[in-house]
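One protein chain omitted, others in place.
On to chain A.
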Amino acid sequence: MALDRTSLRTDIGYLSRRRKAAAQPEPRPAAQTTATSPELGTSRPSPSGLTLGANRARSGGLTLDGRPAPTPSAKASVTPGPGPGPVPSPSERFFPAPDFGSVRELGEANPVVRLNARQSAIGSLLVTGVRSVAWEDQQLTAGAHHVDGHKAGTAVVTPGNRPLAGVQDAAGIVSLRHVRLLRRVLFVAGETPLTVGVFDGAAAAVAARNDAGLRSVLYVARVGALLELRAEFVAADASDAAIWAIFGFNMTIPLDQRVLRR
């Protein structure tokens, strides 16, 4: 069965919007539509895919035998197909994880919470108690910002002229308006607990160290439209560079603006 590539797949979180069909004229009266159907039956558009059989007309994809490919009917071309059906809720599509706000403290007992689509996209994700923040965007552009002002890698600037992620006033911040640009973020704890909050008031805390004395790291990953927060632990004396390596972050080299603006 041919895939309908124009309908919206709302059941798949990472597919965003439907591919909008090219602008078409207003539907013509039925008589005209009927009159055009023979044309459709006899026109021979170039095949857009591999054709191995004798039939070379009207094929939009792979054909392995000599049988004619299905002929699109005129009616089908003007009658929209069924729209998207009921959408399963995210809780039905993902593995179970507590809602953000239902767990007050993340740690080894409760390491993960998941934000809903509204929490993941409105305002800012604000994290206090950080030593540094490292980010990686959809293009794998990576950078980091230490509360003492040191920076590494490449900043990602949003259309609103703000960093996608960074440090301001000793707090780590992610711009959730542009959450779709984000891949993941690391918030490395300093000497005080990490506290994380979003616009709706939901919040959670992570102790700066676990019972074994390991340093806490809050790992934020975007899964489709949703953010997941996970408490991880690293050696207390691990440097930022060592922590980036543990989580597979490779700082990208920023391009000189003079190179970009010639």
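Convention: a contact is a pair of C-beta atoms (placed from the backbone, for glycine too) under 8 Å apart; a residue touches a chain by one contact, two chains touch by 3 or more; residues count from 1.
Quick note on the criterion: contacts and distances are computed from a predicted model.
Chain not shown in the complex: UniProt lists it as "Tellurium resistance protein TerD", one of "Spore germination protein", "Glycine cleavage system H protein", "Branched-chain amino acid ABC transporter permease" or "Tellurium resistance protein TerD". When the missing chain is restored to the complex, the residue among A:G160, A:G213 or A:G248 that touches it is A:G160.
Note that of A:V179, A:A205, A:V220 or A:V234, the residue touching the chain absent from this view is A:V179.
Within the complete assembly, A:L126 is the residue of A:L126, A:L194 or A:L218 that touches the hidden chain.
Residue A:A225 is the one among A:A155, A:A207, A:A225 or A:M251 that touches the chain missing from this view. Residues 8, 10, 16-18, 20, 23-27, 83-87, 89, 116-118, 120-124, 126, 158-162, 168, 173, 175-177, 179-180, 199-200, 225 are the ones on chain A that touch the missing chain.
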